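Starting off with a structure, shown below.
The complex appears here without one of its protein chains, the remainder shown in place.
We call the chains A, B and C, going by the order they appear; numbering starts again at 1 in every chain.
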Amino acid sequence: MAHYSYSRRVAFCDTDAMGVVHHANYLRYFEEARVDWLRRHGLNETHYPNADVVMAVVKTGVNHYKPAYFDDLLNIQLQVRGEGLKIYFQYAIYRGSENELLAVGETLHVPVNGDLKPVRMQKAMVAQLESEKWIETWPSNS
Amino acid sequence: MAHYSYSRRVAFCDTDAMGVVHHANYLRYFEEARVDWLRRHGLNETHYPNADVVMAVVKTGVNHYKPAYFDDLLNIQLQVRGEGLKIYFQYAIYRGSENELLAVGETLHVPVNGDLKPVRMQKAMVAQLESEKWIETWPSNS
Amino acid sequence: MAHYSYSRRVAFCDTDAMGVVHHANYLRYFEEARVDWLRRHGLNETHYPNADVVMAVVKTGVNHYKPAYFDDLLNIQLQVRGEGLKIYFQYAIYRGSENELLAVGETLHVPVNGDLKPVRMQKAMVAQLESEKWIETWPSNS
Partner (left out) sequence: MAHYSYSRRVAFCDTDAMGVVHHANYLRYFEEARVDWLRRHGLNETHYPNADVVMAVVKTGVNHYKPAYFDDLLNIQLQVRGEGLKIYFQYAIYRGSENELLAVGETLHVPVNGDLKPVRMQKAMVAQLESEKWIETWPSNS
């Protein structure tokens, strides 16, 4: 799979009384993958507080197909593209090596400064977004 | 305002380093309002673990318009309707008495039992859903 | 009971796969009670970001006696005293009207400014601490 991917285990505190990962935690998992993507592309220096810019979240969405359980090894893949002044991420969460699709999601961001005012996207981010591949039909099995 | 409404303060631990409520917490606020709605309609006895049924989340979405800050008094309104075997909630989060719209969102649920198998909707829930009003254009200022 | 008290329900997302409130959430409940105590005494204006002061946490401790469950109505009581430049809170969490003791805890704080530098305690806080009663043997049944 060509997509960028980030792995993490399900923590016990992320589960709820139904024995599955509580749905609010998927947004935390997406964020971890997004920040890891920034880091791997040398873009974490463009992120608050290293720079006076953070990617404010203006929209989120998640579709849940199967539950995740304590200690599952999750594989979080993402793709990203610029949408005018905004940045759009898509995510897919798989369980372990079986590549069992658990959830897909999306987040839409606007770069803002420490006073929450929209700012121009940094050049390094613009350059990275131009080099990213985007697959309309991804993930195919969702 | 005719809509069901639930109030809560923003906790300090719900904020992030940008000084605003972290976006993942909106799903927690929606859940609190949803559970409170169940309780006020005598439906909490239909909820796990009181009954062997929980409303599994299959879809969530949030649109963020303005940030929420520490100690803000949030007013969370919701409307709900049945969609076949599913239950669909819409939410709007306002700040304080000014009724400043901060975010709108939605969650889609399927009743499942403790083994996460879909089950028939309970009669009390069906009856409640039939008595609920639904306004297509709500909330009007979003 | 003469002690200051704050009530809240257990949210579903606060439970874990054992069906009980995850232990890390007790520190969040303590914080909610502490902030509510500030508010009721007109001291929330002494708290960041209303003032450039926050009560940084330097020590926490919790003893758990019984588990809390989803939707339990928790009653959180506290007492507080100054300890030199620090502020010391003790907490007791009871379930519902039965006053069943679930946990006791403590947090120790130092007033710091936005740069995390210790600052002098505000006069309003000093005055409040002087008027607080402290019972060494509280809570008696722990």
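Everything that follows uses one rule, which is that a residue touches a chain if its C-beta (ideal position, glycine included) is under 8 Å from a C-beta of that chain, and two chains touch if they have at least 3 such contacts.
Because the structure is predicted, anything quoted here is derived from the model rather than measured.
Chemist: Check the options B:Cys13, B:Ala51, B:Leu116 or B:Leu129 and report the residue that touches the missing chain.
Modeler: That would be B:Cys13, which touches the missing chain.
Chemist: Who touches the missing chain here, C:Asn25, C:Thr46, C:Asn75 or C:Gln90?
Modeler: C:Asn25
Chemist: Mind listing the subunit A residues that contact the chain we can't see here?
Modeler: Within subunit A, the residues touching the omitted chain are 9, 11-13, 19, 28, 31-32, 35-36, 39, 44, 47-49, 69-71.
Chemist: Contact with the hidden chain only, please: which subunit B residues?
Modeler: The list for subunit B reads 12-13, 15-17, 19-20, 22, 24, 69-70.
Chemist: List every residue of subunit C that touches the chain not included in the displayed model.
Modeler: That gives, for subunit C, the contact residues 17-18, 20, 23-25, 27-28, 31, 48-49, 54, 56-64, 67, 114, 116.
In this section, only the chains that are shown with their structure count from here on.
Chemist: Distance-wise, how many Å sit between the C-alpha centres of subunit B and subunit C, to the nearest whole number?
Modeler: Roughly 27 Å separates the two chain centres.
Chemist: Could you say which residues in subunit A touch two or more other chains, in rising order?
Modeler: 17, 20, 24
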